[in-house]
Structure formats: C-alpha cells, structure tokens
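Here it is, the structure, as structure tokens.
Missing here is one protein chain; the remaining ones are kept as they sit in the complex.
Let's turn to subunit A:
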C-alpha cells in the first residue's frame, strides 16, 4: 500500500456554472483513488433562490442517493469523514457563474503593455469596458469621465519595462487617483498594478488614500519578455473577491473549502498544463471547455500555459456568438433545409432560454451548426495563422459536446469546427473532471494521477488529417493498421474522404501511413513518424482527408447530401 493511500482522504469537488452545478465525489477503492459518483443539477444563482446553497444541497442529495453514503447533516456538509463513513474529508469549490468583471485597462503602448494586459484579462472572466494608453488623444478630463462612466470592477495598470518609463506611468497613475477620488468609497474598483516594478511603491503610496492596490511583478519586465503568471494569479483572487459579493452563498462555502474558490478555467488550465507535462507532448495539449456563458481555452505547449475565456457559449453566451458570426456561416452546416428566418429566429429565441435543450432533430441540427461556428472561433484564437496543427490530445468539456450529442455528432462537430491538421486524439470530459482535478491538484496530486489513470475520460478516437494539394477523389494515402490480435487491414484514402478505421475501443493498434501523393502532417512538412501506435476510441480512429479549410459545395442539395454522408460515415 502506498503512503498516499495510508493518508487517504475523500474529496468532494463542486463547480458552480451559470446553468449547471456539478458535484464529483472522489475516494479510495481497492487502494486507488477513483471518482465514486458525479451529478449535475440546475444552478440557483438567479431567481428565486439567489444563492448557490440550494443547488449544492440538491447535488449532494443526489450524490447521497447514488452512493448510499450520507454526506449531509441538517442540510450541512459533514466535514471531515465521520467514524461511520459518512461525510467527506475535503471540499473544493470552483465557479464560472456570474457576470464578467468590468475592467479598465491602462497602459503605455497599445501593442506592448496593453497587449500583455489583454492577455491577462482574457485568461479569466473579464470584459474590457475602457482602455487608456499614451496613444489616447482624449483630454485628461475626458479620460477621467470615461473611467467613471465605465463603472469598473477592476483597473489593470501595465506599462514601462523595469528599466523604462517612470514619468508616463506616474501620469497614468495620477489620472487614476483623480478618478478614484471622485468615486464613492464603496464603489471604487480593485486596482491591479503590473507595470514598471521600479515605481511600485510610488504607485501604492499614490493610490492608498483611496484603496489598497494589488501589486504584482511587471508583466512586461523587458520589451521581449512577458511574465503573465503573477498577474493571472492575482486576477483569479480578485475575480473570486468580486464574485463572492455577487453570488449568494459563495462566501459561506469558501469557509469550508480547502482552497480559496477558484475560477473554473484556472483549475481546468492547471490540468491541461499538468497533462502536457506528464505526456511530454511536443505538439502541445489543448483543452476546450464549452460552457453556456463562456468558452474556455487552455493551451499548454513547451511548458507554457495560455488561457482565454471567450464570452461566447451555447446558452448565455449565444447572443454574443450570433452577433459575431454571419448567418450563412451557420446555415452552411445544416444537413436539412431550413429557411434563414427559421434558423435566425430559433437561435435568438434560444438566447432567451439558455437552460433549455432542443428535442426535435431539426432544432438539434441548428444548434450543432452553431456549435461548429463557435468551435471555428476557438480555432481562430488558438492558431490564428498557421492552422490547427496536431495538438495531442484535445480535451473537450462542457454539456453541449459531451452530453447533448452522440459521440459521432461530437467528433464530427469538432472536426468541422476546429479542422485540425496532423494527428490529434479527441477526449471528452463529460463529468467536468478536469476542472475538479485542477482544483484538487495542489492538495492531493496522487488523487489526480490515479483518477486520470482510471478511464474516467472518454476517448472518442485519434484523427489523422493530412494536408494535400491533390484534386478531389485522388488517392493520397494508404493506411495499414495492425490490431493487437495480429489482425491487419489496409485502406486507400482519397482526397475529400472521411474514413473510419474500426479499431475497437481501448485496443492498441499500429498505424502505417504510406503517402501516395505529397502531403503534410506538421506545419514544417517534415513529418517524422509515418508509423505509430494509437488506442481505439469510441469511434475507433478516423482519417479526415477532406482538406483544410473544408470546402462545402455551393449547391445546397449537394452540400446537405455530403453533410449527411459524413455523419453516416461516422455512424451517427
């Protein structure tokens, strides 16, 4: 028995989303940590409860029903585990629900300090409502008025390298001090100073008559160097502080949480970084958490984690997604005829009912078409220039892709939306496990490793997407695969085809790729491994030779036929 199991502890992780509250219970079974049970209920941050306690109570009641284990006494969580086995040892809380923080970003140069400030702010649930820089031509009083009108929750100040500008920075801080002076004390925002470290004390002294600023090391200590992590960590804390005033019950649950409640994306990102570390994947690991209000992106590559919280989603964030995508970019993915009016009206109607689920095939198809466009926006953010080259793996979380659709529908939506190139394995996280484990990781890394090894995530399958300039229908690749049983099959792949390889779920197989035409699997074109092992997923493995970007026929009838054929190919 390992030492970690001697100190075994049960952990309850709760995540408060804008639509769902999820609860996951972990404990030791046969000397290894396992996820014992998971459930989700509707969140209760809005009317009539305005308090997360109700949804946590409902989730725990359901966990009690599933496990037969008593977790509560008089509606309160039993902490720690009692002698009779009831209760849990630890409780952790994450949250994505709530209004985004309204932020004023102040910096010297638009393309330097403000660009870094935006990266920090994009890493969590923020909305930049005003921006002030040296390039700003407004008079100082107009800038003060703009800050007052913005009613920010937070002002982030960046700018000046550590040996750089001090006078311009001091001017910015003076401007902010004047604005703060004009605000009633209870309405003053938090201030995060992440600029020239040489004047940190001066900044604190200047602002302290009005509020106590958070100060972190310069996020741009040198013109060519970014140091975002300290500012991101401070921002997480600020988001919690602000949300704890907005979300009923968050403060009281923080008292029993083993860690300060964290933004869900931060915990999710920590797991993506951890996975990159343990898999040592040179291509990087990508995590997409498709939520109702926000789509979280966490990308770990070369030891660096980048996170983005896009204000688009399948429920509360749907209106924003509709504003950003022309209707034809959505309707082109429909496998049946629906008028533009029907599609537009339905999707806008759906924005008014963010917690509903479509039941008819027609409306499910419309939502899946929208999903593809949201994923396309993710791809643009992840790889704006070079294309979505082979992250290994891509992990996907969120109700719309992990629960509301069949595995074939999920995989096809991911392929159509992200359009990855090279070799990529798609893994679904239907329980919100990654967020829970990310929150638990600092407390109990053994639990994290053992639960990850327990197959609680769902492998959809590995996709090989070669890039070839060949004409449609030209043979471009021969694929031979050997199963563990010794059984061997081969298939010829033509340009434009989607080809499933029936590798049984969980079975290892060796793939041999024999290009018949020039093709690329990596951005450099120097494709190394043409023979490698894959593990079959729910859909085996798939060769996606449809080209990038995927070109759909302009003729509506042909386009719809093709979309249906692709779905049928994957067995959907």
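By definition in this document, a residue touches a chain if its C-beta (ideal position, glycine included) is under 8 Å from a C-beta of that chain, and two chains touch if they have at least 3 such contacts; residues count from 1.
In this section, contacts and distances are computed from a predicted model.
Asker: Hey, which one's the missing chain according to UniProt: "Sigma-E factor negative regulatory protein RseA", "Amino acid/amide ABC transporter membrane protein 2 (HAAT family)", "Iron(III) transport system permease protein" or "KOW domain-containing protein"?
Answerer: Not shown, but named in UniProt as "KOW domain-containing protein".
Asker: Going by the contact rule already stated, which one of A:341, A:386 or A:487 would touch the omitted chain in the full complex?
Answerer: Hidden-chain contact among the options goes to A:341.
Asker: Would you mind spotting which of A:161, A:325, A:409 or A:424 touches the chain that isn't drawn?
Answerer: A:409
Asker: For the chain not shown, which residue from A:359, A:455 or A:524 touches it across the whole complex?
Answerer: Checking the options A:359, A:455 or A:524, the one contacting the hidden chain is A:359.
Asker: Among the options A:31, A:65, A:208 or A:453, which residue touches the chain absent from this view?
Answerer: Only one listed residue reaches the unshown chain, and that is A:65.
Asker: Need a quick check: the contact residues on subunit A for the chain that isn't drawn.
Answerer: Listed in rising order, the touching residues are 18, 42, 45-50, 58, 61-62, 65, 98-99, 139-141, 144-145, 148-149, 174, 177-178, 181-182, 184, 186-187, 293, 316, 341-342, 344-361, 363-364, 403-406, 409.
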